[in-house]
Every structure is written in structure tokens, then in C-alpha cells.
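The complex appears here without one of its protein chains, the remainder shown in place.
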Amino acid sequence: MSFPLLTATAALPAIGAIVTAAVPAAQRTVAKWVALFFSLGTLVLAGVVFARFEPGGDRYQLTESRAWIADFGVRYELGVDGIGVALIGLTALLIPFVIAAGWHDADPLETKSSRWRPTQGFFALILMVEAMVVLSFLATDVFLFYILFEAMLIPMYFLIGGFGDRAHAGSDENAAKQRSYAAVKFLLYNLAGGLIMLAAVIGLYVVAGTFSLSEIVEARANGTLEMATSTERWLFLGFFFAFAIKAPLWPLHTWLPNAMGEATAPVAVLITAIVDKVGTFAMLRFCLGLFPEASKWATPVVIALALVSIVYGALLAVGQRDIKRLIAYASISHFGFIILGIFAMTSQGQSGATLYMVNHGISTAALLLVAGFLITRRGSRLIADYGGVQKVAPVLAGTFLIGGLATLSLPGLAPFVSEFLVLVGTFSAYPVAGIIATSGIVLAAIYVLVLYQRTMTGPVNEAVRTMPDLKARELVVAVPLIALLLFLGVFPKPLTEVVNPAVEHTMSDVQKKDPQPEVEAAK
Amino acid sequence: MSATAVHSLWTTASGVTSAAPGDRFTAPTIEYAQLAPVLIIVGAAVLGVLAEAFVPRKARYHTQLLLTVVALAAAFAAVVALAAGGYGTTKAQIAAMGAIAIDGPTLFLQGTILLVSVVSVFTFAERRLDPTAHGNRVDSFAAQAGTVPGSESEKAAVRAGFTTTEVFPLVLFSVAGMLVFPAANDLLTLFIALEVFSLPLYLLCAVARRKRLMSQEAAVKYFLLGAFSSAFLLFGIALLYGYAGSLSYATIANVVDGSVLEIDPALAGTMGNDALLLIGGAMILTGLLFKVGAVPFHMWTPDVYQGAPTPVTGFMAAATKVAAFGALLRLLYVVLPGLTWDLRPVLWAVAIITMLGGAVVAITQTDIKRLLAYSSIAHAGFILAGVIATSPEGVSSVLFYLGAYSFVTVGAFAVVTLVRDAGGEATHLSKWAGLGRRSPLVAAVFAVFLLAFAGIPLTSGFSGKFAVFKAAAESGAGALVVVGVISSAIAAFFYIRVIVLMFFSEPKADGPTVAVPSPLTMTTIAVGVAVTLVLGLAPQYFLDLAGQAGVFVR
Amino acid sequence: MNPVNYLYLAALLFAIGASGVLIRRNVIVLFMCIELMLNACNLALVTFSRMHGNLDGQIVAFFTMVVAAAEVVVGLAIIVSLFRSRHSASVDDASLMKL
């Protein structure tokens, strides 16, 4: 039994969470540094995983398998494929930035009760989320995945409901009410999805008699496991429903704007850049892997919904008055692209979707965190409260602009690569869908540029006249992310290398071939 | 053998055959060893009564406590010994001339009941929560239950430092009944056991120290409705007896599945008359469903849970459910398996409306104890889903669920006893606002229990729910599972509401204080948390246990 | 005379008792109705016992009486304490807890 690298990668942040929580109330700064330290440690371990992973090798690597709950046919089974590696990398990479960005978000306003330790709690919860997310990317046992899928809601719930923007437009208890509404909505929405999925999970066990992903996929492949068409479809729907809520796919998206609007920027990043990716990841790994036929059966509807998400989300983003809600709707649009790429079922589409998950994570993080810096300065989320920031805080404006350009997937920045792959992949399988989706790039330009114009340009708004430019800590957050966006935009090879083989596996799961180009087909 | 054995136990052996002279008398054989748990408890209870009579008042509390805990521990040891001796599996047998079945379910449930009793007895004995009255430590029970609330005599009793130490023997009697209830192997024993554990509970409900009017009201309601339901049960017993001509489960079962060939033509009207069987079975079912608190026999639950002294509520909520479901299981699996197909639709309906009803009504509750009462109703529904899965997996899943659930319940109610204001326990939800700010630890613990109730993964609640739903699904009750998950989603809402209240809302100025309990209550809560997490993270061992215990002896 | 008639009688008594429980307000009367139901059960048991020609039913009847007695003890204790604190024997007055 070699060193359980994957377990370690997931366990480290969990330990970090406990340690952070244990830091005495007075030593807030210590807690922050501890959290940061552990998150960086996790990043290192993730790096090791990335290095140890051989793109050409087995489908699941560094596997671990231990007995867990025999009665439920559950084993503690871990393993990474290319997609998992990419997403673990993303998670481990973003968390340190999230922590650094949220450095002061959880400082208690007044230190009245010595036992109430929000700071420790905040960072402990973030690390706990990281641990669960990482493990869910690693789980190759459906039950294990399900448990984490559900369990990660709880820390997220406390992060959303417990820690809001410092200065919020409107009275304080009103803000608190808004916040807990958003938190409850988030939890119930996702819990409902999870419970529907639970029924499907149980159903799957009844049908398959095991929870081991690889076993089931193999059994499906070599026909030892027959699934009645209707059964497969029901189970697929059970799974997909949960993932579609998490992703979020129209019309199950309404929890996201509330949650992202009310949560602090770092937590919003946690939601949209990391936790929601579990949904799309699971579509790719579980929906397509376990129920290929049903997936193909559902494709038209799913693609339609994805297209609606793309256009609808973008249009609503244009209509928003609140910076964070705008970004939230933009994310809905982007998740539409991801799902589109997954269900187009072409290698370009799926590679694109996987890259999209990573790139969207980074770009949204960049945009949202900078937006967070802006909001904490002015103490308002309303676009109308800004104007001419570019004149007083050029660096802030610049980073914000780059984040925005990444969001509208300007060529040369990472998101362009993935978005174009998704579009091409979709177009080659479903031309009309591809064209409709392409309209998304115009809409994206509208909401990004309008946002930038209203906040950053024009005459300087009195309220922002004294606004300071980015501080060192904030630069440390913003600059690396931007650098990464540029690098991956020009040289995405390191990612595509690990992703491609995984995608080929998925393609073979669903027994799909890429459509041949007309000319070659002719030859 | 047991068919004849039954009445040979109650009558002299020759009762039926011919008027025989007394010298034919043969003493019934009693397997004392296998009955040890029950006997220990009963004995201790009797001792407790004597202690009430003879031990000086000052020493009573400690004597009783010691006696009770020791007795329960000893009984538990006996259960463990029996299980280790293989009585749960290979040597499972009918004891006491067919009156008692010693088998897996019996031992598992008895063990559970005993453990739960121990921890809840700790909360009974808690004396640090209330400020001392006239220099006397006081617990949650009236100084003198007989005195009129607010009367001079009551004040006098308080001044004199009286305490109702009778609760301990009462608990013991009740426990004794509960131990027998799931083990009962004939209808008479079933009825007696039911009464034996119910009557003390009626009394226990009445002896709260604060809010005595509510306490008495709870007692009256519980008593009247309980008696009412036991009348139904008894009539059902009568009809079944009329149907089978015997009280023994085994005989009845034989008659039900028609393996008894010779039927006296004279009895053609009754013997094997399915009307009798169906009505009787239905009425017994009614009686048991009342005890488990299934809709529509649940109406007593909220009021009684709210009115009874919180320690009693915890004990009742946990132990009664265990015992009652044990009896229900045995009835359905041993006596009426031939009837399963007739009862199934009814049970389905009951399970569904219980799950949904409990969850839905709980949403608008404003009192934490009532809220937990409704949640217990919803949980009864979930367990019923497992009961309906007529399969060994079904049995073991129910056993596991009961074990998991009972500890969470006791722990939750123990936490409720801690949150107090001037008027005693502050059970109104509005008072719990901002508890998380005041005392994060207590709030966190309670949150853990709530999440377990909600069936969030990594808690025992989830393992249990999963086991039950899985069993149900495997036995083709997929629809039940779907309803189950829907109602869990609804239920999640109000558990979450409490958490929101505790953590995300500002504490009120006149909010309650959280009393620091003695090690007794601390143990209760600690055990509750520990079991919740262990069964959530690594339930395998206990699942195995329940798995082995999944077979009934006939 | 056909013993079945006794069964009908028993059923009738049970029904009367039950309806009494549902109709009457006075706790004592209500309790008496429950006793009536129990006795109906006894009658049924005895009848069956007679029909089957074994004594089980009658024995149960004895037990029932004992149980009934015990119920009276407990019940009256509770009822009396309630009566003393409320000066009312109406079960409907005991409705502090609702909803």
C-alpha cells in the first residue's frame, strides 16, 4: 500500500479546518495565517498529484480502495482522471486567493462575546469546503460522491448566511434577513436536488448491486449489467436534476443570484468558481458515464435548456443593477456553455467544457474578487453608486477590465480557448445550436462593457473621489490570476494534455464518434 | 408446542382435556437466565418502591439513582451476555412456556432500550439546572406531585425539600414493560407489557415541576387516549383469539396460513373466519400505531411531548418508539405474514401520510418541543417504510434506524433542558434566536442533532434513512422512497429554520441563558453526539449487528 | 342460544363505550366509557373462550380486570390532581396546549 496521496490531498484542508477552528478567539491573525498555510500545502499536494498523473496512463490513477460500509455496498474508492486533476488543480489554486481576498471579511465588528469566533469559523469553513470539494472530485464511488455532494452544502450554507458584505446598501437587519433568505434558498434548493438524487442513488444500487463507478461502467460496457430503458432514464433524471440545480441550469438557477449577491465576494467565488463545478463535473462523470443511453436520449432537451441559459443569463446580466448579481447571471450564461459542451458529445465540446470549468473558475475569481475590493471600498453593490473609478484607481480599473475581458472571452485570454472549443464542438454536431450559442459572445460583450462603462469611466462619482487604489494584498490576489489567464490563453497545452485522454474515455462510454469533416468524409 | 403451552401456563396443565385432580399439576418451566434482563429490572423496581418506603428522604435520591443505573447496567450486561451466548442467532428460542421470544430483534431492541434508558435517567437525575430552592437542589420533577399547583401545600413541600424520587422506580417499571413488549410472543403478554410500560409513563408525564398545569393536562390526554387505544388493542386481541382459538403468535400464524387442518365444524363461524382475523389484526395494528405515533393516531404526540417534563419526553420519545416498533415488527413478521398483502396498502397509506403529515405540520410550529414531536411523527413514517419492506433487510434496517434515532432524540431533548429563562425551560422558538452567538458550543451540538434528524450525510440520521429507504426500494416500494425523500426535503426546511434562528439572527436582550449542566446531562449529550457521528461515519459494525439480529424466531 | 349473539352484544357495548368517549365531556364519565369498552372486550373474550372450549379467553379476562383496576388507580390519581388544580372535571377545559 503506497502513500495515499489523494486522501492526503483531501485530508490536509480538513485538518487545516480543525486547526483553524481551534485557534483561540483572540489570535485572529494566527488563524488566518494557519488557514492560508494549509491551503498552500494543499496546493502543493495538488501539484504533486498533477505531476504524478500520467496522461497516457490508466483512466483512474493513484487509486485507493478501502472497505467502508459493506452493507450498503459502499467502498472508500478514490482515483483521478484528467478532468479530476484539472479541477482539483483549480480548487487548490483558488482557495489561497479566496482566503487572501477574504482576509478581513470575517473580522468581528465588535469583540463583545469572547466565545463567538467568526474569523476562525470563516476560514475553517472555507477549508472544510475545499476538503469536501476535492474529495468529491476524487470519489469513484457513487455513494461516497453523493455523501460529499450533500455534506458540502452545510459549510457553504454557513458561509453564505453567516458572513455578508460589511457595508450593505440598506439597513443592517434587512441585510441579515436578505442573507439568511439567500442561504436558506441555497440550502433547500440544493438539498431538494440532492434528495431526489438520493432516490436515484438507491435505485441505482437496487439495479446494479454496487456503487463502484468503474465496476458499473465496465458492466454496462460488456453488457453484464442490463438496464431497462425506462429505469435508466428515471435514474438519469434523478442524477441530472441534482446536478442541474448545482450547475445551475435554467430554470433551476434562481438560487444563484441571491446566494452570490448576498455572500461576500470570496464566498461568491467559492460558490460559482468551485462548488458549482462539482455539478458540471458530475454530469460529465456520472450522467454520461453511468447512463450513456439516457444521456443521449436527453441530449436535445438538455441542449435546449443550455441554450436558454446562455441567452437568458446574459440578457438578465444586462438588466442587473447589482454588480454581484450581474456576475451571477453571467455565470449562469457560462454554465450554459459548459453544459452545452458536455452534451454536444464531441471531443472538442467536452475538452472545451472541461477547460471551460477551469477557465471560468479563474476568470470569475479574478473579476469577482476585484469587484469585491471595489465593493468593500465604496460599501455598495449598486452599479449606479460608482463612476469614473478609472480616474482615481487606475490599477483597480485595469484589473477589473481584464477580468471583464476574460469574462467576454477575448482571444488571448484563457476563456476564449474553451469557449471556442465548446462552440466548434457544438457546431459540428448541432449547427443551429452552435450559431445560437455564438450570439452569447455579443451579449457577453454588452454586459461586461456596460458594467465597465458605468462603474469605471465617465465623470468621477463624488463618493469614489477618495477611493484608494489596490493595496499590496489585493495585488497579490489579482495579478497572479490575471497572469494565469494570459498564460492559459496562449499556452493551454498543459491542461489539454491531461484532459484529452479523459475525454476520449467519456466519448467511448457514450459510444460517440466525432462527426467527420465534409471534405475528409468525401475522400 | 407453544400453542398448548400458553394456556398450560395460565391454567393448570390439564385445564382443557379433562377435569383432572391437582396431583397432575406440573410447574411451568421458566428460563430464568434468558429472562434475566427483565427480571433484574422488575426486581430493582420493586426494591425502588421499598426504598421509597424505608430509605430516609435525604439518602433517597442517591439510593434510587444508584439502584436504577446499576440495575439498567446489569440488565444491559445480561443482554450482552445472552447475545454473546448466541441467543440472538443460533440459540434463539421461545422462553417462558411460549410467552417470551428470545431472539435477535428482542436482544437488539432490549439492549437499545436499556442504553437509552441509562442516558435518559441521567437527565432525570439532573439537579443543577434550576437554582436551588431553599438550599435544596431541585430536578425537573414536582416536589410533591399530589399538591395543587401554587397552593400553600406545594410551597411547604418545596420548603421541606421534598423531591419526587418515585420517578426512578416508575422508570424502571416502564423499562421492564418495554423490554417485554418487543419480546412478547403471545397476545396476552403483549397487552400486559403494553400496560406495564404505559401506566408509569402516564404518571411520569404528570409530575413536572414547572408548568404543572400543562404537565397534568398532558398526562390526562395521554392517559385517556392511551387507554382508549389499548381498548382497541384488547378488542383486537379478543377477535384474533376468536379467530384462532389461541393467543400464541405461532398458533395464530399457523391458522392464518392455513396449516392448521382440523377445524371444529362447530367453530366454523369463528375459527378461521377471515372477518375476525382482518378486523382483529387491524385493531391491534391501530393500538400499536398509536404507540408509535403514526398519523392519524398521532394527535396525542405534540401535546404530550410539550407538556411532559422534558427528560420524560426524551425517554418516552426514544424508548417507546423502539419498544412499539419492535412489537409491530414481530406482529407483522410472525403473526400476520399471511396477512401482509391485506395490510400492505393500509400500511403504505399510513406511512405516506405519516411522513408527509409530520413534515408539513412541523413547518409552522413555534415551540421547540412540539417541533421535535412532529419530527418524531415524520420519522415514524420513515421507519414504517422500512417495516413495510417485509424482508430481513427491512427488519435490520428498522433496528438500525431505531438505534440511531433514539440516541439523537434523547440528546436533543437533553439540550432543550439546558436553555432556560425565568419560567424554566425556554421552549418557544423565538427565545432561541441568536443562541449560536451566546453559546456556540450548545448551539453547534443542537445543530448536529438537527442535521441528523434532517438526514444530512455523515450523521447517523442519514445512515438510518439510507438503510430504510434501500430496504424499501429493494422490496419494490420505490414510490415510498420517493415520498420519503420529498418529505425529507420538506422536513429539512424546519430543521434549517431552527439553525438559521440560532446562528443567523441577532440574540434578543431578554433571551434565555444556557445553564451549565452536571456531568450527568453532559454525558447524555456527549453520548448522543458520539453515537450520531459514529453511526454517520462508520456504521458498518452496527449494521452488521442489526443484520445478524434481523431474524425472528417462531 | 347462539353464542354469537354475545359477540354482537360485546361489539355493541364496545361501540357504546367508544361513542361515549367521543361524546361525553366529564373526564370521569369518559373514563368509565373506556372501562365499558374494556368490559366489552372481556365479554367477547369469554364468549370466544366458551366457543373454543379453552380457557385462554377467560384468563385474559381476569388479567384485563386487573389491568383495568391498575388503570383506575393511575387514571383517577391523574384526574383528581387535574380536578384539584382546575376545579373542573371537563376534559375540554384541559386544552392549554394546541396547534
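First chain written, first letter: the chains are A, B and C, and each begins at residue 1.
Basically, contacts are C-beta pairs under 8 Å (C-beta built on N, C-alpha and C of every residue); 3 or more make two chains touch, one makes a residue touch a chain.
Note that in this section contacts and distances are computed from a predicted model.
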Choices "NADH-quinone oxidoreductase subunit L", "Branched-chain amino acid transport system permease protein", "Sugar ABC transporter ATP-binding protein" or "Dihydroxyacetone kinase-like protein" - which one is the UniProt name of the chain not shown: "NADH-quinone oxidoreductase subunit L"
For the chain not depicted, the shown chains it touches: A, B, C
Absent-chain contact - pick from B:G357, B:G436, B:G484 or B:G550: B:G357
Among B:I279, B:V292, B:I499 or B:V514, residue touching the chain not depicted: B:I279
Residue touching the undisplayed chain, where the options are A:V450, A:A463 or A:V476: A:V450
Contacts of subunit A with the absent chain, listed as residue ranges: 185, 188-189, 250-251, 253-254, 312, 315-316, 318-320, 347-348, 351-352, 388, 390-391, 398, 405, 410-412, 416-417, 420-421, 423-424, 427-428, 431, 434-435, 438-439, 441-442, 445-446, 449-450, 453, 456-460, 490-493, 496-497, 500, 503-504, 514-520, 522
Interface residues of subunit C (partner: the chain not displayed): 18, 21-23, 25, 30, 91-92, 94-99
Chain not shown, touching residues in subunit B: 220-221, 224-225, 228-229, 232, 274-275, 278-279, 281-283, 285-286, 290, 295-297, 299-300, 302-303, 341-343, 345-346, 349-350, 357, 360-365, 490, 493
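Here is the rule we go by: only the chains that are shown with their structure count from here on.
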Intercentroid distance (Cα basis), subunit C paired with subunit A, Å: 65
For subunit A paired with subunit B, centre-to-centre distance based on mean C-alpha positions, whole Å: 46
Numbers and ranges of subunit B residues touching at least 2 other chains: none
Interface residues, subunit A side, partner subunit B - complex: 67-72, 113, 115-117, 146-148, 150-151, 153-154, 157-158, 161-162, 173, 176, 179-180, 183-184, 187-188, 191-192, 195-196, 198-199, 202-203, 205-206
Subunit C - residues contacting subunit B, complex: 4, 7, 10, 14, 17-18, 21, 27, 30-31, 34, 37-38, 40-41, 44-45, 47-49, 51-57, 59-60, 63-64, 67, 70-71, 74-75, 77-79, 81-82, 84-86, 91, 94-98
Interface residues, subunit B side, partner subunit C - complex: 6-7, 10-11, 15-16, 145-146, 148-149, 187-188, 191-192, 195, 199, 202-203, 206, 212-214, 216-221, 223-224, 227-228, 231, 234-235, 237-239, 241-242, 245-247, 266-267, 269-271, 302-303, 306-307
